[in-house]
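As you look at this complex, bear in mind that one protein chain is not there, while each of the others sits in place.
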């Protein structure tokens, strides 16, 4: 499980006084970007070096409690499933101050070429994704 | 089934050359707003007159093909389920020019007070939601 | 002067109950896109055919009155100045229902290559921009 955080911008709120639901997907994005970075892979480098994209194939969001302006949001990201051309990440978002769960959900990502054709996840990516499931020394 | 359309803004694209997945939720919003308006209920009026909000409790998005800048997107909205305090809308988004399905998904909306307490869907809303399922003259 | 309109999305509002100031730049974008389209040039085609971009070099926004959720906003766009590698558009945004001026401002656009080098505005673009200032039959 990887954790990072983000502070709610005024721009992210709506007239109901809470964060607009569509903006949570930007926080999911931050979650997976920082998970990959923590494992040694900057996604910006991935696109440049491999000439491939990770595209969102599916997103599920369940909203439990509202996020408010200036809250610090803890973004937990967990690799839930790895398949040949796609993988699924699960997210739990909490308000740092109270620990309340605000939003849970998942993102299914597929690896594609610039013209949109699915391709197997490259080895360098797989290695980083699988790290968690086979931590060093696990079987020692 | 209700249909409306929206033209893709440059602002809605990302560096992969396609629409950012988070922006589709704004199009789902347009779909439900225009469905309600076509049934005689402006959501802006709903908030003012009833002092209630419809909050997104769950969102599911499946991305089939990318949407491109300046595409006209057809937004189909269908009322899928009505319960006491919530209802579910299903969406199909297509590229107008080709008819291709770009995105499908659903939104679960709950009726809440300004302080976030769930309340039964008010009669005026229910009447509009149920219209489709019991069209006038259906059983005549 | 060209006019188009846009309806305010819930997503565009913020917790102050009005449209977030940053979102007006998307409406300026709609204004210039529709001005060009009305003169026979889809900006999407421009990028594809010429391999060039129009990049925003400067933006000025003056906010006079707030825009509210579900308002229809009239976007007036006027070509204010044309130079060798850039041109300036002026905008006036009004609330359709009341006619009130909500926002005025300008955008300076520069023509650049994909690697960011400024280039003279191509003839096909110039012809469309100059139309207004030299309407057919003006000197007749």
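When the chains are written out, they are named A, B and C in that same order, and each has its own residue count from 1.
Rule of thumb we're sticking to: a residue touches a chain if its C-beta (ideal position, glycine included) is under 8 Å from a C-beta of that chain, and two chains touch if they have at least 3 such contacts.
This one's a predicted model, so the numbers in the text were calculated from it and none came from an experiment.
J.: By the document's own contact criterion, which visible chains does the hidden chain reach in the full complex?
T.: Hidden chain, whole complex, touched shown chains: A, B, C.
J.: Which one, C:16, C:72 or C:124, makes contact with the chain that was left out?
T.: C:16
J.: In the whole complex, what residues of chain C lie against the chain that is missing from view?
T.: Touch set of chain C with respect to the missing chain: 16, 21-23, 25-26, 29, 53, 55-63, 65-66, 116.
J.: For chain B, enumerate the residues touching the unshown chain of the complex.
T.: On the chain B side, contact with the omitted chain comes from 10-11, 13-15, 17-18, 20, 22, 69.
J.: Quickly run down the residues of chain A that touch the omitted chain.
T.: Per the touch rule, chain A residues meeting the hidden chain are 9-11, 25-26, 29-30, 33, 42-44, 68-70.
Definition applied: only the chains that are shown with their structure count from here on.
J.: So with touch defined the way it is at the top, what topology do the chains form here? Options are line, ring, star, complete, other.
T.: It is complete, because no pair of chains fails to touch.
J.: Specify, for the interface formed by the sequence copies chain A and chain B, whether it is same or different in terms of residue numbers shared by both sides, with half as the dividing line.
T.: Mostly same residues: over half of the interface numbers shared.
J.: How big is the gap, in whole Å, between where the Cα atoms of chain A centre and where those of chain B centre?
T.: 25
J.: What are the residue numbers in chain A that touch two or more other chains?
T.: Residues 22.
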